[in-house]
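A single protein chain has been removed from this complex, and every other one stays in its place.
Right after this comes subunit A.
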Amino acid sequence: MEGSSAEAALSVSANSIRITDVTQDGDVLTFAIASQKLNSSAGVCVFRMYEDFDWLQQSLFSEENLPGLQGIIFPPLPSKALPSQSNTQTKALKQLGFLALGQDWQSYCKALEFYLQQVAAHPTLCKCKALDSFLINSESPGKQRGRKGIFNRLSQAVEEMRKESHKDVDNFFQNERNKNTNLAASSKVATEKLLDVVMTEQKLAVACGHFATSLHLCVNQDDAAAVAFSKVCLKLSDVIEAVKRNYEKVASNNLSTLGLGLDLESRYQESEKEMLFRRTCKLIELETVKKGTEKAKANKREVMEAFQKAVEKEFNLISSVAKQEIERFHSSRVKVLKTFLIGWCELQLNTAKEFAELYSQHLEACRNMYSE
């Protein structure tokens, strides 16, 4: 990451970033990422593994020449998927939530795609060299750098407990922190509950499938009555099959729209929380420095004051970046949620109409069935 190229804007359009394919090789998922050059019609396609995404995220975290970096709400990167542990389905569900569902990691890919788009659309982060090289270089970017991010989640978790309740000096941030805590919690709960709903819908679909299949066992061609009964059974089997497809459709609608939306929302809230936490940490640091300066002896006072100023400046910078980021985040998340909600509603509406039509056809057929 050469500092000189920090100003270079991203050379691909953010909206064109797509994850077009995913291949699984044992435990490793490889994603094909396609994007469109800004100044030409040429497309770029690269292959990346999760480690590369992680490297990108860490690079963003440790971006050096960005002032107020800690005030940025980083687009959340989904946690790592472990495809080979299919037997630990419940574990994967716990870890990934919605992203573990869907065929062939579709929703996981969608989430990663959305992550990349968000990074690329971010006014500050898009200038990051790491992103450009991630999207364009056919070589896999170095992995060795990934590990030394400045934010260690583990230590953070411990610190969080202590510092989260720290009173803010700024009312705006205090409010934001309270709201964020609420929203993060409730969006997480909503996501989990929707996940339950989707899981149940899938189970229901499976149960319908079993029922439909078992109905075929009742088919018997021995005599007229049996044939009539068999016909009824087959018809019922068709109907149940339709119900099954209905639920599959509804479940996948839920998954692909509202599910992903809520999942994203809850992860974004977490990300905002992390940002706010970073700022709180800085605030605490500033306060301790201030205390230190007051207590400091005269000979050290000057040094301390200079240090305090530097910290204060940094904190103010972070705060101002954070304010912008929060504003941006609010407007964008409402837009994102809106699109997901509309998309969801339309899909469900279409599905409902489609199946209402199908059911009425079945009903008609049933009424006309063998009316001897």
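To be clear about the criterion, a contact is a pair of C-beta atoms (placed from the backbone, for glycine too) under 8 Å apart; a residue touches a chain by one contact, two chains touch by 3 or more; residues count from 1.
To be clear about the criterion, contacts and distances are computed from a predicted model.
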Protein name, per the UniProt record, of whichever chain is missing from view ("palmitoyl-protein hydrolase", "Sorting nexin-1", "General transcription and DNA repair factor IIH helicase subunit XPD" or "Sodium/hydrogen exchanger"): "Sorting nexin-1"
Chain not shown: contacting residue from A:N65, A:N182 or A:S320: A:N182
Options A:V239, A:L264, A:C281 or A:A322, residue touching the unrepresented chain: A:V239
Sole contact to the chain not displayed, among A:K80, A:K193 or A:K313: A:K193
Where the missing chain touches subunit A, by residue: 179, 182-183, 186-187, 189-190, 192-194, 196-197, 200-201, 203-204, 207-208, 210-211, 214-215, 217-218, 220, 222-226, 228-229, 231-233, 235-236, 239, 243, 246, 330, 334, 337-338, 341-342, 344-346, 348-349, 352-353, 355-356, 359-360, 362-363, 366-367, 369-372
